[in-house]
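One structure, pasted below without further comment.
What you see is the complex with one protein chain gone and the rest in place.
Let's turn to chain A:
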Amino acid sequence: MSVHATSPHFKENAHHALRDVQLQRAMGNVRVGFIDKRAKAAAKLPEFEALRDSARDIKNHTLAHLDLYLEAYVAKVEASGGIVHFARDAAEARRIVTDICREAGARTVTKGKSMISEEIGLNEHLAGQGIEPVETDLGEYIIQLRHEAPSHIIAPAVHVNASQVEEEFRRAHTHLDAARDLSEPVNLLTEARGILRERFLAADVGITGANFLVAETGTSIIVTNEGNGDLTQILPKTHVVLASIEKLVPTLEDVSQLLRVLARSATGQELSVYTTFSTGPRRVGDVDGPEAYHVVLIDNGRSSMLGTNFEEMLRCIRCGACMNHCPVYHAVGGHAYGWVYPGPMGAVLTPSLIGVDKGGHLPNASTFCGRCESVCPVRIPLPKLMRHWREREFERHLSPATVRSGLKAWAFFAKRPALYRLATRVGMNLLAFAGRSKGRFSSLPFASGWTKYRDFPAPQGGTFQERFARERAAGAGRRKVA
């Protein structure tokens, strides 16, 4: 682990987020938009559900043969003149990238958006070595200026409002006319385009991630709408691809299946604007493109997820649909999750990568409504995986003492049905009596965790079991009549 994680403080982070007016305003943009666009794109393609099955199967097949596909991939990259490096963990990956930059004599490196780069904490490290990293995706550029982590895996600055971007640009771009008009978002875009154009042309090394790697041909693939990833990789002398090992797929046909579900799930586009397939460095006769092509294959915990309950998480293609559809993410935003990956996919992945002791709160950040699983293009059973973490957290005695003793007390009664019925009936009657005037409680002993934020309704007539028995008897009666 490299990036400092605040995941252990998820609860505090969430409280803070709920009171952040700017954040709440910005999150409104997620609640509309993404959901609608995905639904429309899916509806337009009759084969969409079949493609999701196909995407899941391709990923499962690849993971089951990952060692062999990696060997095939490496051989192809080397045959096309590229250089492959393996990194066991974040520190090793950072060291490899730094060495490549040093060897290239790099002073500045441009970067395409890459979640694995965030995961290994590359920017901070490069800066510490006197190499300036420049993020070129507009959203990444904005959060780099704000010294923040991304709050969404495909829309990293989704938590920021236009007025905040204006503020940041005025602070950073002091060489520009102070009287310029930045009141329109399009002017912000134009300003960033101009500033970053110079950085693209001056960079010594370009670092991109990879959405996919193809074993058949030794190809790395990036998918963008801005074109920043392409300028990052074709202008500098050296192109470095950072990819975790589960990005591999067997063939060009397989990647075509995945591309058909990726953009539709992410932004609701039929295909992103730029899908770029790169294989090795400049060829004989080429007049542009990088002279050196490096791939850094990063494990950082993946290989030990294989063969466990959490292997399914390695199918993730980072589309962001699960967070776009998550009520908890909508409410608290991405930063509350405290590390690199937010939302449902982050709640499952984070404990795998940084440990359940640090990330164990995140799987509790779920209402188990199941919307994430229902939209995941590779059909990852996210709620089930979150439940696995909760069980582990409980087994390892990581839940707070109050939760554990409460559950123990409940278990004591639950194992003794007669006692359970009696206790609940007495409890309900007491509560109904105490709450009879207002019909709700604004505070209750032992339940302040609930009543601090909302009222607790007063029971309206017996226990669930009593009512169930009553209605079943009535239902049976009706059926006999019919």
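Here is the rule we use: contacts are C-beta pairs under 8 Å (C-beta built on N, C-alpha and C of every residue); 3 or more make two chains touch, one makes a residue touch a chain; residues count from 1.
Quick note on the criterion: contacts and distances are computed from a predicted model.
*Asks:* Name the omitted chain as UniProt records it, choosing among "4Fe-4S ferredoxin", "LUD domain-containing protein", "FeoB-associated Cys-rich membrane protein" or "His-Xaa-Ser system radical SAM maturase HxsB".
*Replies:* The record names the chain that does not appear here as "LUD domain-containing protein".
*Asks:* Check each of A:144, A:217, A:265 or A:463 against the chain that is not shown and name the one that touches it.
*Replies:* Only one of A:144, A:217, A:265 or A:463 touches the chain omitted from view, namely A:217.
*Asks:* Return the single residue from A:252, A:369 or A:473 that touches the missing chain.
*Replies:* A:252
*Asks:* Pick out which of A:7, A:278, A:350 or A:366 touches the chain that's been left out of the picture.
*Replies:* A:278
*Asks:* Among A:43, A:64, A:127 or A:474, which one is in touch with the chain left out?
*Replies:* A:64
*Asks:* Tell me which of A:42, A:149, A:231 or A:295 is the one touching the absent chain.
*Replies:* Going through A:42, A:149, A:231 or A:295 one by one, A:231 is the residue touching the chain not shown.
*Asks:* Could you please point out the chain A residues that touch the chain left off the display?
*Replies:* Looking at chain A, the ones touching the missing chain are residues 26, 29-30, 33-34, 45-47, 50-51, 54, 58, 61, 64-72, 74, 76, 80, 85-88, 92, 136-139, 142, 155-158, 160-162, 165, 185-186, 188-190, 193, 196-197, 200-201, 215-219, 225-228, 230-231, 234-235, 245, 250-254, 256-257, 259-260, 267, 269-283, 285-289, 297, 299, 303-308.
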